[in-house]
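Handing you a structure now.
Only a single protein chain was left out; the remaining protein chains are all shown in position.
Here the chain labels run A and B in written order, and each chain numbers its own residues starting at 1.
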Amino acid sequence: MRHLITATVNGRERELSVKSSQTLLDVLRDDLRLKGTHEGCSVGVCGSCTVLVDGKPVSSCLMLASNAEGRDVLTIESLARDGNLDPVQQAFLDRQAFQCGFCTPGMIMAVKGLLNENPKPDEAEVRDYLSGNICRCGTYVEVMAAIEDLTAKPQ
Amino acid sequence: MSAVGSDVPRVDGNAKVSGSAQYTADIELPGMLHARALRSPHPHAKLVSVDVSKAAALPGVIAVVTRDDLEGLNPYYGAVVEDQPVLAIERVRCVGDIVAAVAAEEREIAEEAVELIEVEYEPLPAVFDVVEAAAPGAPIIHEERFETQAAVFREQLNLNAGGNVCSVFRAADGDMDAGFADADEIFENTYRMPPVQHGHIEPHVATAVWESPNRLVVHTPCQNAVGLQEQLARIFDLPESGVRVVVPFVGGGYGGKTHARLEPVTALLARKAGRPVQWVLTREEVFLTGRRYGGFVRMKTGFKRDGTLVAREVEVFYDLGAYALSGPANAKTGSYVASGPYRVPNRRLTTYAVYTNLPPAGPYRGVGVPHVAWAYESEMDRIARHLGMDPLELRLKNLLQEGDIFVTGESLVSVGISDCLRQAATGIGWRGREEQADNASEGSLRRGKGLAVIMKSTTTPTASAASVRLNSDGSVMLLTSSTEIGQGVRTCLAQIVAERLGFPVERVTVSAPDTDVTPYDKSTSSSRTTFHMGNAALRAAEEVREQLLEAGAQALEVDKADLELGAGGVSVRGVPDRSLTIPQLLRVKYGDSVGSIFGSCNFQVKGGLDPKTGKGKAAAFWFFSACAAEVEVDVETGKVRVLDIATSVDVGKAINPLQCWLQNEGSMLEALGAAFFEEMVFEQGQPVNGTLLEYMLPSMEDHPERFQSLLVETPHPDGPFGAKGAGEAVIPAVAPAIGNAVANALGGVNITELPLRPDRIVAALAEREAGVSGEK
Partner (left out) sequence: MRNFDLLEPKTVTEACRMLDDGEDVRPVSGGTALLILVKQGLLRPRTLVNLKKLEGANAITRDEAGAVRIEAMATIHQVETSPVVREHLPVLAAACHQVANIRIRHLATIGGNLAHGDHQSDPPGVLVALDAEVELSGTRGTRAMKLADFLLGTYETALEPGEMVTAVTVPPVRGRLVSDYLKFTTGSSEERPCAGITALVRLEGDRPVEARLAVGAVAARPLLLCETDPTEGALPRMAERASEEIDPIPDLRGSAEYKRHLVRVLGRRALAAAWKEACP
């Protein structure tokens, strides 16, 4: 069974025909070929599939695509504008807050979500919010430093 | 600014933060099919029949493969022992063994088809415990005779002796009986370490396509492109040049992607289907595909009252699971360091690599060393406590020193181990003897500190080759089969090449492995890349440099020695306006037909151990590390919090200090998980916690409150700029340092089995309480 939905993906309104059993992640990767969103666990634990829906981070691997109807979906590909990185991406670069990079797009989107909800998080709030985004390579110290850079700067 | 020794930003950074880095699962080839496998639900069974007719008839299914499709191939493969069939043949040996695989137009169709395959099994007796498996009378897991392509292992392997012991390794020094007779006291204990997951967030994945019947192309996040190329060529009876292995970006490896895992089946499917096939493992399948060896260690130590170690006898059992992969080599790596980085005049070290009916293991960061380090470093603290000595002092007293002869007979160089230990201890504010006694406590909370120190070899003998190409515009390309698995190897190698040429790092690009183009490399493992490939790259760059200087000397009519090479080209030292740019130099060399300058090097380290005596050269270089930790234990719940942790590694020379930090942070975090909660649990061979919902990896909240990654730089005479390796250095020291801190917090209650789960801690405390009141 298919569903015709309208959703805004990375700023562009799209009519999408999605299968009942497709997740948002499936649609992003397989249909829209937005491969920057990764699949690590498929069960909501790792966070490598994190995207923003109406500004809030979700595990796209567990969200039915049909529920994107009328929503605003942002993936990692939406961040850089005219060849300029988003401040969060830049802060990750400055702090070298990645190794293999597989968790990185999800981590960056989660940080976007965090700063949407709480522009000046303290360390405990950062840990609490991001603890569901798993980085096996070990970059938590640098991610925290990147966020510190971002929040220390006057906006 | 010098390229080497500074925190040069990673060359792959932009691709990774922008989401444009292409991983294997991101590749889509025209007409590509999706694969799914049918896996054994039995830990050990005879494969009576496999009927795929219904699956094959399902619309959308293009190919189904079973043992019948292995005809005409060399169906067994393996890195050291060729014991693993591409698909189960006579029997299945673990839950998860691949019995059949399907390629279909859609993933869901492949999934459905797998369920239509009918298999009849005849269960066989199975064995799961490594010590039981090694004992006579245990069910035999492999009855076939195997080949090995690895000449160095032939003598050590125990393959055709019957039984499940795949290999035995022995190393010895002195006289055991005399040693123990000389001891004032003797301690004897056993230690256990369960299997754990590598936990790379990118699952195993491969894409295969046959361009012609003689030409196979595989994309895979493999840490060992050339090794995989060789194995695929053997399986499919092709020349090595008939197999092209390309490695895109890799989403973490930690050893878990070192060997062929799903590539042979993917290639087989693609051949039958006549179309490209992609197979992405589900996380549940990853749990059945690779893991760290479980280990059991028996350790007997004789020591003097002043703390001098005089004798040590160690027996180690590594649980390989159903197939060996590089098990015998990894077991050996644990074996000769089983008595620790200490001077022990009399010792006997014996290691068994043993098959069990569990899913296959394989190398994981630190390979065999974490198991033995857990034992010998726990033991050191017990001895210190018993003698009332400062654990730091006891270790320093016994540690190996520069120039010491190791149990393998080689003389040790670049031994910064004591500095590592002191640095780590200072990092957490170690206060000597006092750490034994006055533990802070508040309510149910007890604090404690612990130390551990380790040494590890890099796999030897091996070779790495590299080519450097200088283009006419002055840009440089390094061709290498070293895999960027997140450790920063591309950046590190770019730094080395840039440094030698005097160019800015941005001018150097580093290839991803592509066996059509990039030269031989043993593998990206064993912390060997900076040293081996770094040396190869350095020398290849040197060749290019020489050619440039020669061209410059010719054109400028000066001696080569009077020239210097830099970003702008060649100039006469002290006379900057007598210079030539790179394009000009190329013109001098080639005339008007522009070309490129090429340099190459095949860097080899000879060595290896005599399998009978265990003597020779075990390592191109040894590396050393230490860890110190402070913990707070809630004695009522058993929950432990890490307040402070410091690691220290002797890297020889930090080519990129920030990337060294990141390596150590990753090692620390993986080891922290294994210290506290990571543990693959099986019941009768069935995984109990085989998903990431049940088996969790450390999170940002689990990260210690304070962490320091410290470096010692004791230059290695053979290393590029003195560098050794860092990738694995920290991991074996962390669990014992934490374990010792916990034992210290609990006033000497030792837990010998990892992980240090809260219930284990509470039980151990209760046991002591019962013991104490029992004594009264």
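Rule of thumb we're sticking to: contacts are C-beta pairs under 8 Å (C-beta built on N, C-alpha and C of every residue); 3 or more make two chains touch, one makes a residue touch a chain.
Quick caveat, the model's predicted, so the values are computed rather than measured.
In the whole complex the chain that is left out makes contact with A, B.
Of the candidate positions B:E636, B:E705 or B:E769, contact with the unshown chain belongs to B:E636. Check B:E284, B:D514 or B:E753 against the missing chain and you find that the one touching it is B:E284. Summary of contacts with the chain left out: across A:L62, A:A80 or A:A145, the touching residue is A:L62.
When the missing chain is restored to the complex, the residue among A:T23, A:S78, A:Q96 or A:T151 that touches it is A:T23.
Residues of chain B that touch the chain left out of view are 108, 111-112, 284, 636-639, 673, 676-677, 681, 688-689, 691, 693-694, 696-699, 701-702, 757-759, 762-763.
Where chain A meets the missing chain, the touching residues are 1, 3, 19-21, 23, 42-45, 47, 50, 53, 56-59, 62-64, 66-67, 69, 110, 113, 129, 131-134.
In this section, only the chains that are shown with their structure count from here on.
Here the spacing of chain A and chain B, counted between their Cα centres, is 30 Å. If you check the complex, the residues on chain B that touch chain A are 7, 9-10, 12-23, 25-26, 28, 108, 198-203, 249-254, 280, 282-283, 485-488, 658-659, 662, 665-670, 691-693, 696-703, 707.
Contacts from chain A toward chain B in the complex involve residues 21, 29, 33, 35-43, 45-46, 48, 75-77, 79-80, 85, 89-90, 92-93, 96, 98-105, 108, 126-128, 130-144.
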